[in-house]
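Complex shown without one protein chain; remaining protein chains in place.
The letters A and B name the chains in turn, as written, and every chain counts its residues from 1.
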Amino acid sequence: MSNGSEGNFVTTDGRNIGGVMMEMKNITLRFGGVVALENISFNILEGEVRAIIGPNGAGKSSMLNVISGFYIPQEGEVIFQGSPRPSLKPFEVAHQGIARTFQNIALFEGMSVLDNVMTGRLTKMKTGIFSQMIWAGKAEREEIENREAVEKIIDFLEIQAIRKTPVSRLPYGLKKRVELARALAAEPNLLLLDEPMAGMNVEEKQDMSRFILDVNSEFGTTIALIEHDMGVVMDLSDRVVVMDYGRKIGDGTPDEVRNNQEVIDAYLGVSHD
Amino acid sequence: MPDQVLFAAEVMLNGLMAGVLYSLVALGFVLIFKASGIFNYAQGVMALFAALTLVGIMDGQVPFSHLINAIFGTNIHHFGWHTPALLAIILTIMVMVLFAWLVQRFIFRHLVNQEPIILFMATIGLAYFLEGVGDLMWGSDIKKLDVGIPKGMNETIESITHGAFGYGFFIDNLDIFATFVAIILVAILVCFSQYTKQGRALRAVADDHQAALSVGISLSYIWILVWSIAGFVALVAGTIWGAKSGVQFSLSLIALKALPVLMLGGFTSIPGAIIGGLIIGVGEKLFEFLVGPWIGGATENWFAYVLALLFLVFRPQGLFGEKIIERV
Partner (left out) sequence: MLYREAGDYSTSYPEDSQTFPIKFDRYRYYVILAVAFLVIPFFINDYWANAVLVPFLIYSIAAIGLNILTGYCGQVSLGTGGFMAVGAYACYKLMTSFPEISIMIHILLAGGVTAAVVTLFGLPSLRIKGFYLAVSTLAAQFFLVWMFNKVPWFYNYSMTGMIGSPERTVLGIVVTGPATDAWAKYMICLIFVTLCAVLARNMTRGSVGRKWMAIRDMDIAAEIIGVNPLMAKLSAFAVSGFFIGIAGALFFSVYLGAIEVTEAFGIEKSFLVLFMVIIGGLGSIFGSFAGAAFMVLLPVLLKNLLVGGLNWPTDLAQHLYFIIAGGLIIIFLILEPHGLAQLWRVAKEKLRLWPFPH
């Protein structure tokens, strides 16, 4: 595996990945006296699968929230696709092409699966309220177009049978899949997944892993994911960031990180040789 | 001293007294909200109902006489006896405890875990229901309430201020009495909450229902306790307001006045309810005194709300409420 200049990177399975999509520079985030993130810097390359790992409380979700624009760091800057990102409101960040799933499911419990996934298309649906009042014509056409796009994703994630079911009635594993569908519906450049495997059994994890890999290879979507399951991380990701107590303690390919002593001490336990 | 300043001072003092009465009603809200997360819109009607029951018992009224007469064609209204005030108060307290038990058993036990807005709307329904029951039981005409609270202008203050400023302040004895009662009540409630076992249990329940359950606190016992205390506070508030202006429907509208008090003070803070009440009481009266004449008067109808609204825009949790931190 070679590491070229200017962020050109060939993965272990031979894919050629492009330049830097997002760069976090010296990010520090504080909540009153608590330092959630301390001087963190790393980048995410276009088209790669980047894992963020670390023990509980390391600040991984906070990192994702900074990327989403939900938390504004006190120090440091976020550079997205080459230009520094000024303080953006979360919905503006979404319009930049960043979509995410949440650690505790954040689906809209009052709506059906189909409606939930359709909300993922909101950044693409532009007709104004007056056209929608009339419905026939522009609004209806846009609705049909987006419905078609959404149905493709529903097919991809195999949730056709439950599309009209109210989301509140679904079991946990299916809810996670619907959340992924909603994130994918936005056709994002960068997909943030917050513990997508949490609470799943082996089969469900295999399904989810397959979906994530397919999203990355078929749609070319860059993925950053937080995950605890080491097997998943080692298999799925191209590069890994390791965090502990708000600081970065490791950054590199899964193999490099696995052999990093500090990471082992903090997290993986002592290896037996 | 110039007359205007004296007038303003008198207005402020009266405002403080009115504020104390608002705080009394607001206290009932805070208690229930702290313990169960329910914003009890029916607190005002509880005050009305308590006052109605007190008067009814004291005057020896036959409960539901109107209904009985309509069904059976009879014409009974009174038993013919009069109950002494103290005994009537004790009996009314018992009625309020029964009410607390009924409300807990039949309503809120079934609404555990619902969203706050559903709980709030349930209390609106309860308010209407209780108002209907109160009217049906005791009749909806205005009643006079006299439990022996001193009324009328306080001579001592009048003469002192007359001597000092050349203008005698008109402060009603009733308001002074109410202030003392409120102070004592607050002191008792704060001590109860901080120093007794039940008070601690109450605070535990307010923080986290599940956790409280897991350490063996009986939610239903606590809620009955809380609603009973709120009922007692309602009785005190209802008695004082009722002695002031008669027991009538408008008493229940006081609940509406308590809302801006709570918005200012934060929904979960007892000192907040007091200070919020005082601010609103003084603010209302001063605004009406200074600005009212220019814009037609009767600004007390809305001033409290607008003040609270403006306050909330800048500080959404009120003066003493807990800061709301949202997490994803």
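Going forward, contacts are C-beta pairs under 8 Å (C-beta built on N, C-alpha and C of every residue); 3 or more make two chains touch, one makes a residue touch a chain.
Not measured: the values here are computed from a predicted model.
Within the entire complex, contacts from the absent chain reach the displayed chains A, B.
Within the whole complex, the absent chain has one touching residue among B:F7, B:F79, B:F129 or B:Y221, and that is B:F129. Only one of the listed residues, B:T92, B:T161 or B:T299, touches the absent chain: B:T299. From the options A:A186, A:M208 or A:A224, the residue with contact to the chain not on display is A:A186. Listed here are the chain A residues that touch the chain not shown: 68-70, 89-91, 93-95, 99-100, 102, 106-111, 115, 118-123, 125, 127, 129, 132-135, 139-140, 142-144, 147-148, 182-183, 186. Listed here are the chain B residues that touch the chain not shown: 39, 66-67, 70, 107, 110-111, 114, 116-118, 120-122, 124-133, 135-136, 140, 256, 259-260, 262-263, 267, 295-299, 301-302, 305-306, 308-309, 312-313, 316, 326, 328.
By definition in this document, only the chains that are shown with their structure count from here on.
Between chain A and chain B the centroid-to-centroid distance comes to 51 Å (mean Cα coordinates, whole Å).
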